[in-house]
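A single protein chain has been omitted from the complex, and every remaining protein chain is retained in its original position.
In order of appearance the chains are A and B, and numbering begins at 1 in each one.
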Amino acid sequence: MAIDARHVSKSFANYVALRDVDLHVEEGQLVALLGPSGSGKTTLLRIIAGLDGPDPNPDTAVIVDGQDILDRRPSERRVGFVFQHYALFRHMTVFENIAFGLRVRPRKLRPSEPEIRRRVDELLELTQLGRWRFHYPSQLSGGQRQRVALARALAIEPSVLLLDEPFGALDAKVRQELRRWLRALHAKIPVTSVLVTHDQEEALEVADRIVIMNQGRIEQTGTPDEVFHNPASEFVVTFLGHVNLFHGRHGANGQAARVFVRPHELDIERVPTSSESVFASVLRIQSAGPLVRVELATEQNDPITVEMTHDRHRDLTLKAGDRVYVKVRDVRVFVAAN
Amino acid sequence: MAISSRHRHTEETWMRNLFIGVSIAFIGLLILLPVISVFTEAFRKGISFYLTSISDPLAMSALRLTLITAGVTLVANLIFGLAASWLIAKFNFPGRNLLLSLIDLPFAVSPVISGLVFVLLFGARGWFGALSNHGIQIIFATPGVILATIFVTFPFIARELIPLMQEQGADEEEAAVQLGANGWQIFRRVTLPNIRWALIYGVVLANARAMGEFGAVSVVSGHIRGRTNTLPLHVEILYNEYNFSAAFAVASLLALLALVTLVAKAALESRIRVEERPTLMEMEQVES
Partner (left out) sequence: MTRLRQHSVIPGFGLTLGYTLSYLSLIVLIPLSALAVKGAAQPWAQFSEAVFDPRTLAAWRLTFGTALIASLINAFFGLIVAWTLVRYDFPGRRILDALIDVPFALPTAVSGIALTAIYSQNGWMGRWLQPLGIKAAFSPLGIVIALTFIGLPFIVRTVQPAVEDLDPAMEEAASLLGASRLTALRRVILPALQPALIAGFITAFARALGEYGSVIFISGNMPMKTEIASLLIVTKLEQFDYAGAAAIGLLMLVSSFVLLLVVNVGQWWSTRHMRRIA
C-alpha cells in the first residue's frame, strides 16, 4: 500500500517541526527518513500513524492505499508501529503481547483462539523467538524485545509499517545484527515501511530509498547511491559521510565558492601533476582501519582529510611533517555558492 | 507538572469529562464539605460567642498545653531526625535497612495503641508504675501527653530527611573532612544548608500532627480539665457537653492550623524540588 503524504505542516509551541512536506513511498518499499534531531522526521512519522495531528489545512492529506486516513484515529488506521523503547506490555508474556492486536478486535472481526495461536506461532517462528513465548519482557535482552515489538506490529497485518529509531536504544553490535535481520525480514514480508533514523550508516545499509530531512524540510530523496554520490545540497553532502571544505573561485566572474570533496576523492602526490594541486603538510596518519586516513594542514583552507587504500599508503611512504601535494582525483565535485 | 500533550490523540472526551466530574463531586462532597462546615458551625452563634469560646480560660490552658507539647515534641524529634538521617545517609552498616523499618513503625500503629503502650508502662500496674508513688506522675499528666505525642510524630522529620540526604550522598561532607573541618562544622556549614527546606517541611508536618493528635493523647491524659487537656481533647469535652458551637469554635483554630500547614507544604515542596534535588537538576540541564 503506497503512502502519499501531501502538504504536511506542523508547528509546536516554540518551533516549527514540518514545513509543507510531501512524502511519497512506493508500495513494498523500505524508506528511511534520515536527519538530525529536530529535522521533523519523527513528527512526520507520528502524523502518518495518527499519534499527532498536522496543522489544519484543506490541502493536507495522508493517503494510504488510495484512501485519506487523516480523519481516522490511530486504532482505525491499521498501521504497524515500532517504538524506540519497545513499549511492550510489561505484565504480558511475549505471546500475549504479539496476540494483543488480534485479541482486541471487535467480535465480528476477531479470529478464533486457535487461529490467533497459529498466527502468533508463525510470527514467533519468523522472528526466532519461539522459545521465549511464555517469558516476560523483563526477562529478554534489548534486541529480543525489539523483535517482539516488530512481531506484535506485524500481527495485525498492517498496510504500512512505521519504525521510530527502532535500534536507537541498542548496543552497536546488536544494532548491526538487527539491521541485517530487518532487511531480510522485509525481503520475506514486503510491507511498505518507513524507518526514522539519525544514523546514516543504518539508512544507507537498510533502505531502498532515503529521504533526507533538515529543519522541517526534505532536502533530497533518492537511492542510497544517488544521495551519497550526487548530493543535492550543502546540507546533504556535509551530513552524509566525511567531507572536506575548500574555498575556491567559480565561474567567469571568479565568484567565491565553497567546494566540498569527499576524502576518497582526493589523492596525495609528492610532485604536483596539475595546476590545481594544493600544497599541504602531513599532520597525522591513522592506519588502524579498513582505509588509511591522512590529516593534512593547508595554508588557505581548514585541515583536510584524505582516504586511501593501504597499498597506496605503502607506495607513498608518508610520515608526519612531509610536504606533499593534494589533488582532486574526480572532477565530480559539488560546488555551493555563498 | 505539565500535562503531556502526547495523550491527546489517544484520549476520549467523554471519558475525560466524566472523570473530572466524578472527581470534583467526590472530593467536594467528601472533603470540602466538612472543612467548610467547621467554620459555619463555629460562627453559628455569632462572632462574639465565637470569640468568647476561644478565649475561655479552659480553652486557653488547653492551647497552652498543646503548644508546650508540640514545642518539646518537635525539638526532641528534630534532634533525633537529624541524628538518624546523618547515620543512615552517610554511613553503611549491617542492619541499616532494619533500622529504617523500625523508624517507620509508629506510622503503622493505631493512635489508641500509641497511648495504650505508655499506660502499660507508667500506669498504676505498669512496669514503671512505682514512679507515681514517688510523686513522679507520667500518665494523666503532661509528661505522658508529651511522650505519647513524641511516639506518634516520631518518624515524620526523619522520613523527610533520610531519602533526601541519601540522594545527596556524602561527597560534600567527605570533601569538607579533607579540608580539615570537624564534625559540627561540617554539619552546620555543609549539610544543613542543603537540607534546610526538607527540614522545615518535616517540622511543619510533624507540628500539624503533634498539635492535632487526639487518640493517643486521649488515652494517656486522663482528661483533667485545665491540666491535661490539649486543644483536640477540649473540643471533645465541649462536644460531649452538647456545647456544639463552642466545640466547633475551638476546632476552627485547629482547622486553620491545618490549612496553614497545607499552604506551607505546597510552597515548600516546590522549593525542595528546585533547590535540594541535585539529580533532577542535572537531568534538566542535559535535556536543554
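By definition in this document, a residue touches a chain if its C-beta (ideal position, glycine included) is under 8 Å from a C-beta of that chain, and two chains touch if they have at least 3 such contacts.
Please read these numbers as outputs of a predicted model, since none were measured by experiment.
The missing chain, though absent from the display, is touched by one residue of B:Val117, B:Ala198 or B:Leu268; that residue is B:Val117.
Only one of A:Val79, A:Leu129, A:Leu178 or A:Val236 touches the chain withheld from this view, namely A:Val79. Shown as candidates are B:Leu29, B:Ala130 or B:Leu192; the residue that touches the absent chain is B:Leu29. Touch with the chain that is not drawn comes from one residue among B:Tyr50, B:Tyr201 or B:Phe248, which is B:Phe248. By the touch definition given at the top, subunit B reaches the unshown chain through residues 1, 3-4, 6-7, 9-12, 15-16, 19-20, 22-24, 26-27, 29-35, 37-38, 41, 79-80, 83-84, 86-87, 90-93, 99, 101-103, 105-106, 108-113, 116-121, 123-127, 147, 150-151, 154, 166-167, 169-171, 173-174, 177-178, 182-183, 186-187, 208, 211-215, 218-219, 232-233, 235-236, 239, 244, 247-248, 251, 254-255, 258-259, 261-262, 265-266. Summarising the interface, subunit A meets the missing chain with residues 49-51, 73-81, 83, 85-92, 100-101, 104-105, 136-138, 142, 145, 152-153, 155-156, 169.
In this section, only the chains that are shown with their structure count from here on.
Annotation: 56 Å between the Cα-based centres of subunit A and subunit B.
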